[in-house]
Structure formats: structure tokens, C-alpha cells
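Yeah, one chain of the complex is gone here, protein chain that is, but the others are all in their spots.
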Amino acid sequence: MAKKKHHLNSIATEPENEDFYHQPGTIPGTIIVDANAPPPKIVLIDYSPTEAISKEIDTPEECIPYLDTESVSWVDVRGLGNEDILQRLGQVFELHPLVLEDIVNVPERPKVQDYEDQLVIIARMVMPKKKNHGFHSEQVSFVLGKHYLLTVQEEPKRDCFEPVRSRIFKNKGIICKNGSDYLAYALIDAIIDGFFPVLEKYGERIEDLEDEVISQPTPKTLRKIYKVKQELLQLRRAIWPQRNLLHTLIQDDNEIISNEVRVYLRDCYDHAVQVIDMVETYRELASGLMDVYLSAVSNRMNEIMKLLTVISAIFIPLTFIAGVYGMNFNTEKSPYNMPELNWYWGYPACLAVMAVIAALLLYIFWHKGWLENSSRLNR
Amino acid sequence: MAKKKHHLNSIATEPENEDFYHQPGTIPGTIIVDANAPPPKIVLIDYSPTEAISKEIDTPEECIPYLDTESVSWVDVRGLGNEDILQRLGQVFELHPLVLEDIVNVPERPKVQDYEDQLVIIARMVMPKKKNHGFHSEQVSFVLGKHYLLTVQEEPKRDCFEPVRSRIFKNKGIICKNGSDYLAYALIDAIIDGFFPVLEKYGERIEDLEDEVISQPTPKTLRKIYKVKQELLQLRRAIWPQRNLLHTLIQDDNEIISNEVRVYLRDCYDHAVQVIDMVETYRELASGLMDVYLSAVSNRMNEIMKLLTVISAIFIPLTFIAGVYGMNFNTEKSPYNMPELNWYWGYPACLAVMAVIAALLLYIFWHKGWLENSSRLNR
Amino acid sequence: MAKKKHHLNSIATEPENEDFYHQPGTIPGTIIVDANAPPPKIVLIDYSPTEAISKEIDTPEECIPYLDTESVSWVDVRGLGNEDILQRLGQVFELHPLVLEDIVNVPERPKVQDYEDQLVIIARMVMPKKKNHGFHSEQVSFVLGKHYLLTVQEEPKRDCFEPVRSRIFKNKGIICKNGSDYLAYALIDAIIDGFFPVLEKYGERIEDLEDEVISQPTPKTLRKIYKVKQELLQLRRAIWPQRNLLHTLIQDDNEIISNEVRVYLRDCYDHAVQVIDMVETYRELASGLMDVYLSAVSNRMNEIMKLLTVISAIFIPLTFIAGVYGMNFNTEKSPYNMPELNWYWGYPACLAVMAVIAALLLYIFWHKGWLENSSRLNR
Amino acid sequence: MAKKKHHLNSIATEPENEDFYHQPGTIPGTIIVDANAPPPKIVLIDYSPTEAISKEIDTPEECIPYLDTESVSWVDVRGLGNEDILQRLGQVFELHPLVLEDIVNVPERPKVQDYEDQLVIIARMVMPKKKNHGFHSEQVSFVLGKHYLLTVQEEPKRDCFEPVRSRIFKNKGIICKNGSDYLAYALIDAIIDGFFPVLEKYGERIEDLEDEVISQPTPKTLRKIYKVKQELLQLRRAIWPQRNLLHTLIQDDNEIISNEVRVYLRDCYDHAVQVIDMVETYRELASGLMDVYLSAVSNRMNEIMKLLTVISAIFIPLTFIAGVYGMNFNTEKSPYNMPELNWYWGYPACLAVMAVIAALLLYIFWHKGWLENSSRLNR
Partner (left out) sequence: MAKKKHHLNSIATEPENEDFYHQPGTIPGTIIVDANAPPPKIVLIDYSPTEAISKEIDTPEECIPYLDTESVSWVDVRGLGNEDILQRLGQVFELHPLVLEDIVNVPERPKVQDYEDQLVIIARMVMPKKKNHGFHSEQVSFVLGKHYLLTVQEEPKRDCFEPVRSRIFKNKGIICKNGSDYLAYALIDAIIDGFFPVLEKYGERIEDLEDEVISQPTPKTLRKIYKVKQELLQLRRAIWPQRNLLHTLIQDDNEIISNEVRVYLRDCYDHAVQVIDMVETYRELASGLMDVYLSAVSNRMNEIMKLLTVISAIFIPLTFIAGVYGMNFNTEKSPYNMPELNWYWGYPACLAVMAVIAALLLYIFWHKGWLENSSRLNR
């Protein structure tokens, strides 16, 4: 099994996601530590209906006393930068080598796998970027046991689990009265709901682009539409497997997840479907925008061509007339040779004819509606 | 479970639908009251085969005496603007916290859920706008019990249930002889049938656009087509899950819905399929229109270019001839220097040549059919 | 159940199909009689292996004596313009109110429904128009009982059942030896086979458009392609549900249809699949035509631009030269001021230079192949 | 059941396939003999593991003695032009009337049908045309009994069964050791494999078009692409139902086909899937070509426009300058009136200015890369 840490995010815009992969054919279960990955920070939260403690620990082994107690132990590992710690983590939680590989060699496709007394869930969390467009995307792996939950995040800096932590310590809602399966649900729910703020930004960007594409289509607009389509494709790739994952969790009958939590997961599944619905709608809208863009560019071309045609159509005949009376036929040799030149009202008459022609053409073009259009061009 | 009240309608055109969502990770079952939502108005209709009463009530608790009687009690809540009343409503009807959240935190995706002795149905009602294009879209939630039906609407101003109310009080048809399940059917049927007038307007708009797109394609047309596509996408998102919802109602064997009503629901399901059929057809037509638009714009460009080419092709050679005889070669230095200038018929001959060339070119273009086309341009 | 008579045909070209619908929320089973619908004409055909009679009757009640005899009774109602007669028809045949509604409130989507001892089939018949393009589309409803078949057509003027009637009276084939189920099969088969002549016309129109689109693309062509696509969409909407209907008839085990007739229906199903195949193929071809049209229009634009460019490229330099020798520099002030004007061969040399330039440019354009193309433009 | 002989091939390019159909509503099982169809030629091949005979026979009845012997009898009927012989054939082989109709009223959609002790297979054979592009398409019907195989071909001139005949008479491979089911397999396999040479030609044509479309896009190219798409659509319509047919043959458990032959049919099925794979790939490539064509045409337009712009941009300013010095302001009236005309170096200076402007503009356009492009135009 080759270890690979590659391209799922290749279209992501986060430079920190350096994608790489190992030589095909290496031993399955080998884990690859990215040299630039941040060192892991481990936080243990242990709670029961009556009390909750949180402490940061240095070595995975410090968790062991907590794991088999009745209280729920949540071991949250943030960062993948130390192979030794990750290997020891695997031993403490007795992970199958393939599981450890899936957890560490990000990105993996979201999925759920059942290993006897453990349920391994690979999920993907998105968070809107604060400063620019786009979103951060990060793998979160769950190992769910009877009395514990191990979560492994790629990145220590940010996650969307803070409200859950707060609910544990403030003992709000029913979280503390339930087991580790409810905790896993609460975190997955936070991940799925985290898609909504990201999507909302895309809704706004698409609305902005709608205006821009019709009134001011520039190559920059094109680039933006393409970007939005690209990022929505990435969101879609992140949410679809999570829907399937939730579907599997609801359907399967394994003992780790209780029926009560399944009711909650069903609700979470509905939200995932809603996210998919919105992603697909936005994708269709963005695709439609591309068509509109092409049409709008053609429209502008029409306007430009109309302007050129109007200018040419008016001046070319006039210039021709001026050219005619610029000819040097000898008026003295014959009365038929350009007698107009010697007329008393020749020049004014000539100018008048020109003015009439110009006015006539202008009227025709105005009647066709070309003049207004070209003036509307930049609106 | 995050509470969210968000983007399902983001492409709707109703400004009252302010989409927002809560912090991912908040407690499931939390309800969010939109500050701008209208305060709830509660109407209780209680009827039996022999009599029917209707009264507006202030507190949910006033319903309690009616709920367990044999007569059908329809509690219709319109408006979501008071958290306290909504919470008490939940207690009166013993709603699961997730159900209350689904009812209040609109928009939710249409679905049906079975909670032992209650059937919860989330539906979406559309009504054509009176003044402009587009439609109002509103969530209607049903909680169906053995002898009662709770409906919760977003908006007190309008619904499409008036004919049903009238049938109850005029004791028309079989509605009063049947239970709450038939009432629920009658309302859902009214919702599904409410799609038809909306769709009819889109049928007309598409027909108008067909004409406009071929005869007068402007950027405004483009915007209209895009708008229609967008709104049809929204209709599609509203009707598809309702079809599935009806399918579930027909298939599932729960005790709340009787077999006789199931026959009626099957008919209602057929109508939902018919709505989908029409939505998809209109979507295909609208997509086709976009292609036609692009082609029509290109066509007009051709016409413009033809006009420019005809004008240029005719005057450029003539102007050249005029230019030639405007040269100042000294006719006195040589008999070969522009002897035409001194010919007796020089000028008339020159004009005649020009006229012949112009006539010839005009004939060629007429023969190619360019002249008629450009005259047809604005039709 | 709202009664609606609406938009299924909104894209049909028949003005007689005035689409309308009732207020959503009206009583299910209400029938709506279109004021312009033709009054019903009822024909009763009763046949057994040995004899066949046909008579036109005025009231539905006249059928009653025939219905329960062993001979097959075919009651053919043509026209939906009399509510009283339709209601009495419902009583004679003991139709469920929903069935009567489906039969009368056209258009309904084709479907089959099983009502204990009756099989209700809603089908859609198409017939090519005689004078112009397009087709007539009409709903035919079947109510099939053990010894009788009720058919209801929208329109008395035309149907495609004449050959079946003739087979009954001439006692040709096995029709008279079989029951009402075989009669229903024979009529459905006639309906399905009726799609082939309609499709053939589309095949021809598409072939015509193929030529037109490449050699003479005009906005009219565009309109025609769009029209064909639209009508094929409508055909598709008519045939798909009939395929499903036939599939249901073959699969279901109800007692009204015998196994022998099921073999025939399987053949009819194959034909429906063949119709779908052809409709989809034509739709793909028509879509392809739209792309070809766009390309062809661009091609013509290229040709027009080439012509303009050739003309401009040839005459603009020549005109420039003429302009140069039209300058009025004073040759007397300096020997360097336009000495060409006083040369003996000045003018001929100038013309010669112009001719050489023109010839050279023509050669270049001919070499590029631009000249042939522009001459091929109208072919 | 209407007899129809219609449009499946309407997009075929073979004029001999005159499509027609009968009046909808005629008696099922009626066969329609096309007046132009070639008269049938019947060849009987009878073989056992030890010997093989072949003889041409005149009447179907001559087959009877061979049909029930243990040896395999292959009756190959080529041509559909004699109704009497076809009817007698139906009697000899005891065909169901619908089967005879399917065999004779070509084109029928490929399918397999099980009639107790006969298996009826309708297949479609394609052969590349020798002289021009495209392919011959012909229906081959199989009636497979325990000891005999009846095949009916549309056309006596060509088929792709020659190698099979040769294997029978040279007793090569295992064909003679097996029954009629193996013979049917061998012929179907020959039909499926016959798609490969046809497809190969399309592969080549698409490759040729790829070059043409980028370097030399003309309306002719467009027509070719459309043609290829059209013909691939036809191939697809021929192969898809044959895949389903093979799938049915493998899955069904009927006694006529032995398990050993089923292994061979599975291989044949794999080839059909491979054909579908290639057809779909070619279709995608051809669709892509249409896009490329459109882009390439736009590209050429750009090149043409650049050329026009370069020419105009260079000569228009020069012509203007020439025009200025062609003005007739009276130099004697004022020292400010065109003093340049009387300068000693006036004319050379003027020409020099013109040259500088031209050189400058040429440099700018060269720098923009427009000059190279327009020279690359015809490559």
C-alpha cells in the first residue's frame, strides 16, 4: 500500500497543503510525516454527567488511565508533525496499521470503517477564510471506542469544535449525560454545519458575479467565475462522501452508536443533504454564469461593432463626396467637367448635401435603436 | 446541532427572507427566532361530521381540551416571531426538540419523519406574486396526530388553504366525514396544486422570451433568461423533496394515515410528478433559450458586419477612384499624365464608371441576399 | 384535490388546448368542463366471436344492458363537453371520483391504476398534422372491466382506432375471439404505433435542417431548430410514462389481463422502447444542430470579415498612394517637392505601382485561400 | 399490432434502407414485404462432429428432414423479398406470428425472447463500407432450437459469417463438437467482433479531424464532425441493446443454452462492453471536437481581425496626413496657411514622418506579437 499524501486538495488555494505521495509499492501502514507539518498538541478532555476536566498532555501514554473509565475521554490531537508520537498513539489506541496510515497520510477521502470495537471515521472540515475568498479545508479523523473518542486534526490553529467544548464545560444541553457516541455526533454535526457559512459566502459571490457579468464583463470576471466553479467542485468532493458516511452510520447496526444518537445523526444527515443541495445549485448557477458571460461578451462585441459601423457608414460616404470634388478634372476643357466647382452656391450646396446625408443616416441608425444601445454600452 | 435559518432561499427574490445561521456546534434543538419574523397568530378549527367551530386563540395551552376529543382539531400557527409561544407549543404537542428546531429554524428541506404517535411533515408552499414575476415561497410544517393536526406557517399574510377551510365550514365533499389524516392530505394537495399557477406564469414568460430572444436579443433578455433559470432551479429544489415525501407517505405503513387516504395521496403524488415533469421541461426550454440567445447575438453581429462590409465595399473603391483623379500629376509635362482630366467627357465618364461599379457591387450583394437580410435586421 | 386542466401541453401548438386550472384546494373528484370542449358523442360496439353491432347512443344508461353479457362491449366516448353526461357515465361504470376527475380534467400524465375490478389507463395519442408541421396530441382514457372497455377521448374529430374497428366488423385476425383485454391491447398498440408516423416527420425535418444549417443559416433556421427541440420534448413527455404504463401492465398480476394478452403487450412495450430510442436520438441530433448552427454562423462571420479585410487591404494602400500624390507641396519651391508630379511617365508609373500592389495583395489572399472561400460563401 | 418497417435507420446513409411503416392498428403478426427487398436465398448447413454438408435449397420445407436429427442444422435465409416463402418458413419452424413479424418487418430493436422450446434473438450486424466512410447495418434474426438454428438476414450480398462457415467445413476448433447453441454463440461473437473494424475507422477519422479542426477549420470540417457524431449515435443504438441481449442470455436459465456456451457468451459480453466503451469514448471525443471547432473558428476570426486592424491602423493615419497636405488653403493669403507646402524639404520631410509613423506602428504590433500570428494563420 503506497503511502500517499496527495492531490485531493490540489485545487485548494492553501499553500500549506503541500501535496506529496510516496513511491507506489511501499509497505502498507507506513506513515509519512510531512516535514512542514506542525508538531502535534494533545488535549485530553474527560467528562461525566457531574464533572469535566481538560488538560494538555505531552505523550499519548498519559491517556491510558482515562480510556477505560466510565467517563467519556476525548483525546484531541492537533498537528501531524511528529512520527514518534503518532506511532505511540497508534499503540495506545491499538490502531490497525491501515488506520494509522489513513489518519496521518492526509488527504484521505471521507469514509467510515468498522474495526470490531472501534469505529474509524475520516471527515473533512471546512472553515471560511477570514481575509480573502475561499476556505480552509482540513482532515479530521475520529476513532470512536466505547468510552473514548480520539480525534486527529491536521492543523492546531483552528477548528470548529469550540462551542462543543464550551457545552461540555458549561454542562449545557444533554452532551454530558451521554456517551462518546453523542460526542462524536456533536463534532460531526459541527463539521457539517460548518459548511453553511462557507456556502453563504459563495452565495454572495455568485450574486456579485451575476451583476458584474452582465454589466461589466472583463477577463477578470471570467477568472472569478472559474475560481468559484473550481472551489465548489472541491466543496462537493468534500461533502458527498460525508453524506455517504452519515448514511452508513445511520444504517449499520454496530454497538458503539446507540439508537438515540442515531436519531440525531439522521438530523445531521438531513443537513448534509441540504449542503449538497446548495452546492449543486450553486454549481448550476456558476455554470449558467459562464454562459451568460459568453453571451455578454458577444453583446459588447455587437455594441462595439455597431459603433464602428455607425461611424464608418456616416463618414465614408461624406469622405467620398469630398473626394469627388477634390478631383482635378479640368473645368476649362469642357462644360461637363465638374461644373459644380464653379457654381455660385456650389460649396454650400455640397456641405448641405453632406449634412442631409449624415442626418439621414443618423436618423436611420437612431430608428434602428443603435444609437441608444451604444450609449448604454458601459452601463 | 447547529441552528441555522439559511440559504435555501438565497436565490429567492423575497427580501423578507433574511437568511442567517447560528454558530456551528450549538446545542441541538435550540430555536432561533428571527427578530423581524411576524408574531404568531394561532387559529383553532375543530370539526366533526356534524359541526365545525373556528376561534383565534392566544396561548397554545388553550388547545389542550380539544386535542384528545374525537373531533378533528386543526391548530394553525402563522408566524414564527415569538420564542416563548413556540416553546410552549412544543410542550403542548410534546414535540421532540429536533422537531421544534426543524419547524422554527426555516428553511428546512421538505421531508417526513415518523415519531411514534406523530408524523412530522415539512413542506414548502409557493404562491405566485401578484405584482411582479417570481413567487413567494414559505415553509409549512405539519404535525399529524390521531385526532389533531398542527400546522406552522412562516407568514400570516397569505396561504393557499382558504378553500379547504371553506369546505370544512360549508361541509362540502367528504372532508368532515374523515379524520385528521384526510385534512393533512387536503392541505398537502392544496400545496402541490399551488405549484401549477406558478408554473403557468413561467410557461408564459418562456414563451415571451422565445419571441424576444430571436427578434430583439438585448442584454436585458439575457438577464431575464438567467432569472427564469434561477427561479426554476428554486422551484425544482422545492418540489423534488416533496415528491419523495409523498412517496414515503404512500409506502410506509404507519397507523396514522388510513388506507383510504393513501389512495388520495397517490393521486397527489401523481400531481407532484406532473409538476416535476413541467419544471424539468421548462428548465430544458430555458437552457435552450440561452443557446438560442447566443446564436441570435451572433446572427445580429453577422448582420452588422454585413452592413459595414457592404458600405465599405461600395465606397472604398469609389473613394479610391476619386483619390486617383485628385492627384496632382502635371498634365502639361506629359501627354501621359492624367490626360483624362482634360477630356471633354472626363468628369461624366468618371462619375459613370463610379455609378456602374456601385451598381455592380450592389447587385452582387443583393444577389448574395445581404441587402434583404440587413433590412430584416430589426424585425 | 384541485381540479386542474393545465399546462402539460403548454408547449403544444394546438390553440384548441386552452390550458386552465382550478383554485388549489377544491374538492377532489370535482370535474371541470371546458366551455369550448365539443359535446360528447357515445358509440357502443358490442361484439362476440360470431357477431358485432355498433350503435351511437345518447345517454350512458343505454349501455347498461350490454355491460355484463359475455360479449365484449366497447363504449367509446368522444368529447368532454357535457358535465351531466360525464357524471352519469361515472355512475354507470361505478367510477371512483378520482378516476372521473383524471378522465375529464385533461391533460393528465399517462398512468395505470388498479381499482379492484377495473383497470384505469390514462394514455396519450399523437397524430401528425395534415397541413403544417407538428402533431395533434389527445388524451385517451381506458376503463377496462371484465367484459367491457370504456374509452374516453378528448376530441371527436379524429383518432387512430379506425383500423381496429374495421378488424372487429370484418372479423379479421383474432380480435373477436378474445376478450376486452385484447381490445384494450389493440387500441394501446394503435396509440404507440401512431408515434411512428409523427417521428418520421421529425426525422425528415431534422435532415432538412442539417442541410439548411450548414449552407444557409438564418435566424429562421434557428427558430425551426428550437421548435423541433421543443416538440420532441413534448413527444418525450408523452411516450416515457406510456412505457412505464406498459411495463406495469406486463409485470402486475391482476386478473383482468390474461397471460396471452401479456405476450402481445410485451411486443407493444418493445415498440414503446423503440419510440423512446428514436425520440432520444432525434433530440441529440437536434441539440447537435444547435451547435452546428452556432459554428456555421461564426463561419459566415469569418467569411464576411475576410471579404471586408480583402477589400480594405487592397484599397486602403492604393488610396493612400493616391492621397500622397494629391498633396499640394509646391514643386516650384524645391526640386525635392514631389518631383514625380512633373515626370514624363509619372502618372502611368503611379498607376502601374498601384496595379502591382493590388495584384500582389490579391495573390497573397488567393494563396491563403481567402478568395475561394468568400466566393463559396453562399453555397 | 401495427406492422412497421421504419426509422431505426433513418440516420443511416444506406439508400437501400427505405424506411416505411404500416397503418397503425393493423393486425399483429402481419408481415410486410418490401417490394425492393432481394428475394430470399436459403442455405442449409448440416454438420456433426464427423461430417458437414451444405446445400442451397428452394423451399423451406426441404429443411424438415434435417431439423430433428442429432446433427446441427443451420438454415440461413438471406433476403426478405418473398412473402410466401417467409410465411412457409414460419410454418416449418412453428414460429409465433409476432416472431415472424419481428424477423421480417425490419428494423427491429435487438432483443432476446424466450418461446418455450425456441429462443428468438434479434441482432444487428455492422460492416465497414469498402469505398466511402460509414458502415452497412443489417438485421440478423436467430431462432435457436435444440438441434437447429435459423438465421434470417436482410441482405444476401454480404455478412461476416464466412469464417464460421469455414471453421465448420475445415472442422477447426471445437465448433463441430458442440451443439446449435455454440453455433449461435459463434455467429453472435462474429457480429460483436464485427464492430471493431468499423470502430477503428472512426478512430482514424476522429484523429484526422483533430488535425483538420485546429489547422484548417472549414464548414466542411463541421459537416464531417456532425456526420461522425451522427453515425456513432447509430452505432451506439445498435450495440447497447445487444449488450443487454447478451446479459440476458448469460443470466437466464433456459435449457437451450448449455453452461459451457455460457462461459463463451460471457467473453462475448465483455467484448460488447468494450465496444460500448469505445463508442462512448469516440462520442465524447467528437463532442469535444465540436467545441474545438468553435474555438478554432473564433481564433481565425481573431487573426483576420488583427490583420484588418494592423492594415487600418497603419494606413489610416498616413492617409490622414496625405489628406491634410492635399487641402487647398491659400498659402498666399497668410504665412500660417500651410507653409509646409512651400518649404524646401517639405515633401521629403512629410514622407519621412509617414515612414516613421508606419515603422513605429509596425514595431508596436510586432511587439504585441500580432504580426507573427497573422503569418501563422494558415498553418
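Residue numbering begins at 1 within each chain, and the chains themselves are lettered A, B, C and D in the order written.
In this text, a contact is a pair of C-beta atoms (placed from the backbone, for glycine too) under 8 Å apart; a residue touches a chain by one contact, two chains touch by 3 or more.
Model, not experiment: these values are computed from the prediction.
Asks: Please pick, from D:Pro39, D:Pro65 or D:Pro197, the residue that touches the omitted chain in the full complex.
Replies: Residue touching the absent chain, from the options given: D:Pro197.
Asks: Among D:Pro49, D:Pro65 or D:Pro163, single out the residue that touches the unshown chain.
Replies: Considering the complete complex, D:Pro163 is the one touching the chain left out.
Asks: Just checking the interface: what residues of subunit D touch the absent partner chain?
Replies: Where subunit D meets the chain not shown: residues 160-164, 167, 172-173, 175, 186, 189-191, 193-194, 196-197, 199-200, 203, 207, 210, 214, 263-264, 266-268, 270-271, 273-274, 277-278, 281, 284-285, 288, 291-292, 294-296, 298-299, 301-302, 305-306, 308-309, 312-313, 316-317, 319-320, 323-324, 326-330, 333-334, 336-338, 368-369, 373.
Asks: Name, in rising order, the residues on subunit A that touch the hidden chain in the full complex.
Replies: 1-2, 4, 6-8, 10-11, 19, 21, 23-29, 96, 98, 102, 108-109, 111, 113, 218-219, 222-223, 226, 229-230, 233, 237, 290, 293-294, 297-298, 300-301, 304-305, 307-308, 311-312, 315-316, 318-319, 322-323, 325-328, 331, 338, 340-348, 350-351, 377-378
Note that only the chains that are shown with their structure count from here on.
Asks: Common contacts of subunit A and subunit D?
Replies: Correct list: empty, since no chain touches both.
Asks: Once you find the CA centre of subunit A and the CA centre of subunit B, what distance in Å lies between them?
Replies: Taking the average C-alpha coordinate of subunit A and of subunit B, the gap between them is 26 Å.
Asks: Any chance you could list the residues of subunit B touching two or more other chains?
Replies: In subunit B, 294, 298, 301, 305, 308, 312, 316, 319, 323, 326-328, 338 touch at least two other chains.
Asks: Line, ring, star, complete or other: which describes how these chains touch one another?
Replies: It is a line, because the chains touch in a row without closing up.
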